[in-house]
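Take a look at the following structure, please.
Heads up, one of the protein chains got dropped from this complex, but the rest are sitting where they should.
Here is chain A:
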Amino acid sequence: MPLLSVRNLQTRFATDRGIVRAVNGVSFDLEEGEVLGLVGESGSGKSVTALSIMRLVPEPPGKVTADSLTLEGTDLLRLSEADAREIRGSRMAMIFQDPMRSLNPVLTIGRQLTEVLRRHQKLSGTAARRRAIELLETVGIPMAEKRLAAYPHQFSGGMRQRVMIAIALSCNPRLLIADEATTALDVTIQAQIIDLVKRLQRERGTSVIWISHDLGVVAGLCDRVNVMYAGNVVETAPIRELFHRPSHGYTLGLMGSTPRVDGSGTARLTPIEGMPPNLIDPIPLCPFLPRCRVSVPACQARPPERREFGVGHWASCLADLAK
C-alpha cells in the first residue's frame, strides 16, 4: 500500500468571475521513502495540490474533492478539522518557500520548536528543550543550545530554512511536503539544503513531495517527477526516464527553457511562448495545445488520453516525441 494515495483530486475556488479549477483531477501514489518532484510553472496547481493534501485550503471559498485521498490508510478528506490538526505536524508536515516569513518574528526559535513537540508528543519543558537541541544539531546549526533563545531575524535565510526543516521533522512525520523550499535561497545555500533534506530523508525513510519549478533541483533530489500543467499531472516518470525521453510537449518546453551546464555553450534557451490557460473556462482539448510546438493534427480533434511510454512513465500527449 502506498503511503499517500491521491485519486482524482479536484480543488476549486469560488471567485466573483466564476469557479477556478486550480487542481483538476490529479492522481498519483507516493511510496514509503520515495521523493516525488512536483514540477510546473506558477499557477499550475502545485502548491494548491500540497495545501489540499494538508487540508489547509480555506473552505469556503475553496472546495476540495477527491475519489480518494489517503495517508497510511487514513481518509484525509473525511477527517474533522480537529483530527486533521492532530495529523498535521505529526504525520505530515510542510515547509514553505520564504524562510524569512515562515517563522514568527516575535517568538524565539526554541519556543517555536518546543511548541510543536509539546503539542504532538506531549513532551515536558525540559524534554522538549533537549529534543529541540538535538533537532537543531541534526539540521546543522552550530551552538544549538544557545541558538534556542535567538529570534528568527538573527538567522540567515539558509539557517532559517534549516530551522523550518527541524520544526517540520520534529515529530518524525511520514510525509514531508516542501513547497519551493529552496527558491528564495542563493545557489550554494540551496545545494546545502538539498543535501540536508536528502540525508534526513535517507536516515529516516521519510517520503517527500518536493515542489519546484526548477528542473535542476528536482533532478538532483527526486526519484520520480510529476509534471503539472493547468491543474493536471500531464506527465509522470522516473527521474532518468523523464530527462531521457520527455513525452509531453510541456515537459519538452520546460527542458528547452532550462539552462544546462554541460550543454553546448552557444545553445540558446527556448522560452515557452504564450500564457497558461484561464482556469475558469472549461478546457475541452489539451490545455497546452495553444503553446505547444510539437502538436499533431489529432490534438485539434480530441482531448489527449493518458498513454504509457515506459515503466511507470505516463503522459497525456498525442504526439509521439520519442520517435
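The criterion applied here is as follows: contacts are C-beta pairs under 8 Å (C-beta built on N, C-alpha and C of every residue); 3 or more make two chains touch, one makes a residue touch a chain; residues count from 1.
The definition used in the following text is that contacts and distances are computed from a predicted model.
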item	value
Undisplayed chain, where the name is taken from the UniProt record, one of "NAD(P)/FAD-dependent oxidoreductase", "Histidine kinase/HSP90-like ATPase domain-containing protein", "Glutathione ABC transporter permease GsiD" or "Na(+) H(+) antiporter subunit C"	"Glutathione ABC transporter permease GsiD"
Candidate in contact with the missing chain, chosen from A:R21, A:K46 or A:R88	A:R88
Per the touch definition above, residue among A:P105, A:P142 or A:P297 touching the missing chain	A:P105
Options A:A22, A:I133 or A:M159, residue touching the unrepresented chain	A:I133
Where the missing chain touches chain A, by residue	54, 56, 82, 85-90, 93-98, 101-108, 110-111, 115-116, 119-120, 126, 129-130, 133, 145, 148-149, 151, 153-154, 164, 167-168
